[in-house]
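Omission of a single protein chain aside, the complex is shown with its protein chains in their original locations.
A and B label the chains in the order they appear, each numbered from 1.
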Amino acid sequence: MSLLNVTNLTMDFGGLRALDNINITVHENEIVAIIGPNGAGKTTFFNCITGMYTPTSGDILVNGTGGKTHRINGLKPNKVTEKGLARTFQNIRLFPDMTVLENVMIGKHCRTKASVIGAVFRGSETVQEEYEIVESSYELLRKVGLENSVNNLAKNLAYGEQRRLEIARALATEPVLLLLDEPAAGMNPHETKELDELIVRIRDEENIAILLIEHDMKLVMSLSDKIVVMDYGKQIAQGTPTEIQNNPEVIKAYLGEDFA
Amino acid sequence: MEYFLELLLGGLTRGSIYALIALGYTMVYGIIGLINFAHGEIYMIGAFTALIIASVLTILGFNHLSILVLASLVAVIYSAAYGFTVEKVAYKPLRSAPRLSPLISAIGMSIFLQNYVLLAQTSDFMPFPNLIPDFDFMEPYAHVIGSSELVILLTTAAVMMLLTVLIKFTKIGKAMRATAQDKSMAMLVGVNIDRVISVTFIIGSSLAAIGGILVASHIGQINFYIGFLAGIKAFTAAVLGGIGSIPGAVLGGIVLGCTESFATGYVSSDYEDVFAFTLLVLILIFRPAGILGRSTTEKV
Partner (left out) sequence: MKLLTSFKKSFLVSIWFMFLTFPIMVIRVNPIEEIIEWRWWNMLLVGGCSFVLSLLGRYFLEKKELMAKRVADSGVIATTFKKRLFEQRAFAVPILIIISFAAIIFPFIFSTYQTSIMTTALIYVVLGLGLNIVVGLAGLLDLGYVAFYAVGAYSYALLNYHFGMGFWAVLPIGAGLGAVFGLLLGFPVLRLRGDYLAIVTLGFGEIIRLILENWNDFSQGPSGIANISRPSLFGTQLGLEANTVYLYFIMIGFMIFTIFVVNRLQNSRIGRAWIALREDEIACQAMGIDKTRTKLNAFALGATWAGMMGVVFAAKTTFINPASFTFLESAIILSIVVMGGMGSIVGVIVAAFILILLPEYLRAFSDYRMLLFGCIMVVMMVFRPQGIISNVRRTYRYGNNKGQDINHRETEEV
């Protein structure tokens, strides 16, 4: 079953066409990678499907939480998250002055319901809910390997840890599809390898499909079921890692004329 | 018809003063993205300095023209110095702080400067000498436009032209435009950001001082609190025209001045200030980019 179905997506900024007729489908349990040079429009694509930008035209359909199909163009970001899409950011956007645990607890917000009244009276239902939030958030932190920094402030984490915290926070929203924007940027080879394992684990253990933007070719080739190549807002190729590796147009666009 | 003309000219006069002050808001906002809340106080300090110097010179027996020139000059220099100092003390240390910190600092500065003048001088209204002479050739038109209104309009026009030339053609003007567009890029190509910011504050404050002198001499009295209302209205003008845009500030000033003039002339004068505030609230809600501004998508 397809989770995400993007057809003819186009996005203009004034005169600039940042996305030109993009078509991407992501199926259950799939890992799909988007690659392309800087400025190709990859992040813009993420922003369009997560409701940060309203696309100029095209359709974005999600078979999300609850099993119904929703058209999510122009929906607010929080509504998109409720439908089961969660993302990380290319430039890390954590809540710097909150603790690591609290950052993840925020992710639980849209799956819980305590109100102002509930918070003041703190009835047994609210207490139970809080308890579950703390426990499941801690569980997620263990999963990404941050169990030793639970009560540190997010801003005091190392760079690679911050990236992993962003993933944990996104997982806390209980998504069906996780969107990762350059998760390995700034990581050393060892950290990248751990990230590789983490992504596979998320897919296998949680049954979450993954759409990722990445420049690290080794990571992309080893992880992906399918790769989409973008250049200047256009989708220039799509296929399995082997197909992409042997596609002359991709080699030309991505690696430069010399390799062709 | 004559009443209409009178209101129109009154609106233009008012509007050009708003425009003079609004330019300071817009230029600073364009460069560092800060609503310089203390800008109204710089205008007030300009007016006060002019008042003090003019009174001293009058007592010392100087003639009319030299008083006008000297008092204006000193007031402009002092306002510029205050603007420069305020930036160094209250904003510069906060350049990398969260967005609201410099705004709170600016509000604090504004309250501080008001009370500084209140304590060092007086809380009463002070009579301001009429520095602008009554021209004989204006006599026949006196019922629609006075001499001081004419001077205000002409001075504003001249100042605007000077500013345009400065920004379009001089080196510092280019640096200012470059900084407004992209601060880090400007820094990379060798623009001295600190200097550009200082110059922006100095120019904006000088313009405010000119506005202060013109208004004070036109209305005839000032106190420590005049900066608050003038500041808010000028800010409204800047937003109305599209904050960050220099022609926008002028246009916004004129539109606001005329709106106020007609509203008080034809509707009611009780709610004069309510009109301005309501206009401000309405624009910010419905068209925050202003008349000349373009709305953009924030990059994520």
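Definition applied: a contact is a pair of C-beta atoms (placed from the backbone, for glycine too) under 8 Å apart; a residue touches a chain by one contact, two chains touch by 3 or more.
Fair warning: this is a prediction, and the values are worked out from it, not measured in the lab.
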Chains on display which the left-out chain touches in the complete complex: A, B
Of B:Leu70, B:Ile104, B:Met187 or B:Ile291, the residue in touch with the unshown chain: B:Ile104
Touching residues (missing chain, whole complex) on subunit A: 50-52, 76-78, 81-82, 86-87, 89, 93-99, 101-102, 105-112, 114-116, 118-120, 122, 124, 126-131, 133-135, 137-138, 150-153, 156, 169-170, 172-173
Residues belonging to subunit B that touch the chain removed from view: 34-35, 45, 48-49, 51-53, 55-56, 58-59, 74, 78, 81-82, 85, 89-90, 93-94, 97-105, 107-117, 119-122, 126-127, 129, 228, 232, 235, 239, 270-271, 273-274, 277-278, 280-281, 284-285, 288, 298, 300
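What we mean here is this: only the chains that are shown with their structure count from here on.
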Averaged-CA centre spacing for the pair subunit B and subunit A, given as whole angstrom: 48
Touch list for subunit B against partner subunit A, complex: 297, 300
Subunit A residues within the subunit B interface of the complex: 13, 43, 47, 52-53, 89
